[in-house]
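Only one protein chain is missing from this complex, and each of the others stays in its spot.
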Amino acid sequence: MSYLSLLITSRSGGLIFHTPLSPNTPPLQTNDWLRIGSTFHSLIAISKTSVPKECGGMERVVCDNVVISILSTPTGIKFYLVSDSTITSPPLNEIYAAWSDWVLKNPFYEIDMPVRGERFRREVEKICGYSK
Amino acid sequence: MSKSSSSTRLGDLAWSKSPKTSSSLFTLTYGVLVQHLCSSQTPSLEVNASLRKIGQNIGIRLIDDYISKTSLLSPNSPQQCTSFINTSEAISKVGLKMFLGITADVRVDSENSYTLILSSNPLADFVELPSSRSDLQYSNVLAGCIQGCLESVGFEVEVTIVKDTVWGDEGVEVKVEGKGRKKEELEGGFKDE
Partner (left out) sequence: MLQSSSTSRSSHPLDRPLHRRAVTGSEVSLSAFVLLFGELVQLHQTTSSSVPEFEAALSKSGWEVGSRTYLMNANVKVREIRVLGVLQFLSSNVWMSLFNKKADSLEKSLNSESEYMIHDSNPLPTIFCEVPKTLGSFNPSSFVAGIIKGALETAGFGCEVTAHRVEEGEGNRTVFLVNFCREVMEREEAFA
């Protein structure tokens, strides 16, 4: 076990993608995932205002044996990769690049809307070495 | 190492890594798009607005491609556009190179305005406007695209094509004027130095 799940929130903080990356990912309801997504989006905004210097916001949440690595892009999209603590360099830039290819270059994807296609999910699974 | 040459190097590297296609497919498809918008006697003013909107739509998607791919290529010095004037370097040396295989010269006109100077038009080799369409801003998609990119990272801008080969000019000049930062998104975390 290494990666657990990936979540992505839109510029406005809505959850637009989530996928399990391990059979051990807890089977949450979609509503729970939505709640987690918007909570994290808000937490990052708060984390930025809670420091005296300008900063890009929270990048890592470390628990006993789980780490949440966060990429906040300059365009406002946020990627959250949940993994165990053995992961030291999470492939967030690779996932972001896959997003720019397999989601944004699909003419049928509407900006800020949930991702419906499967190609991006498969790409993420490939990057994270997860096969069902 | 000067900033300029590192941008040029990143642009060249990004271009060498980009999957490519022929420029005739690109220019012909753009021609068909313009032709489609111009059919049914639509006034040029409306076509110009549609082209700008289409450019903005492209820019909104393109900017994430730009940021994600350049971050992969130079993870330690991400191409962050920290000030308005910096964006001229990012567009002229990296963005245009990475997507269209060309670079532009930059003329800084003031603190809040610069002009990108392209020696040729990547959208319109040998396009000549009929006299009935002399007011068509054929390359507006380029202006819209730059606008879409910059707005997505928090810069309010006005982008205008001031010279164009389709009007008989020797090259293309794109004027970019900064109108400040987007407020609500600044709180969302854009860095400004």
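A few points about this structure:
We just call them A and B in the order they show up, numbering each chain from 1.
Here, a residue touches a chain if its C-beta (ideal position, glycine included) is under 8 Å from a C-beta of that chain, and two chains touch if they have at least 3 such contacts.
Since the model is a prediction, treat every value here as computed from it, not as a measurement.
Interchain touches from the omitted chain, evaluated on the whole complex, reach A, B.
Considering the whole complex, the residue from B:Ser24, B:Gln41 or B:Ser110 that touches the absent chain is B:Ser24.
On the side of subunit B, the interface with the absent chain consists of residues 15, 18-26, 28-33, 35-37, 54, 57-58, 61-62, 65, 98-102, 119-122, 125-128, 141, 163, 165, 167-171, using the contact rule stated above. For subunit A, the residues touching the absent chain in the complete assembly are 101-102, 105-109, 116-119, 122.
Assume only the chains that are shown with their structure count from here on.
Each chain gets one centre point, the mean of its Cα atoms, and the points for subunit A and subunit B are 29 Å apart.
Listed in rising order, the residues of subunit A touching subunit B in the complex are 11, 44-45, 48-49, 54, 56-57, 72-77, 93-94, 96-97, 99-101, 104-105, 111.
For subunit B in complex with subunit A, the residues that touch the partner chain are 60-61, 63-65, 67-69, 71-72, 75, 80-81, 152-154, 185, 187-192.
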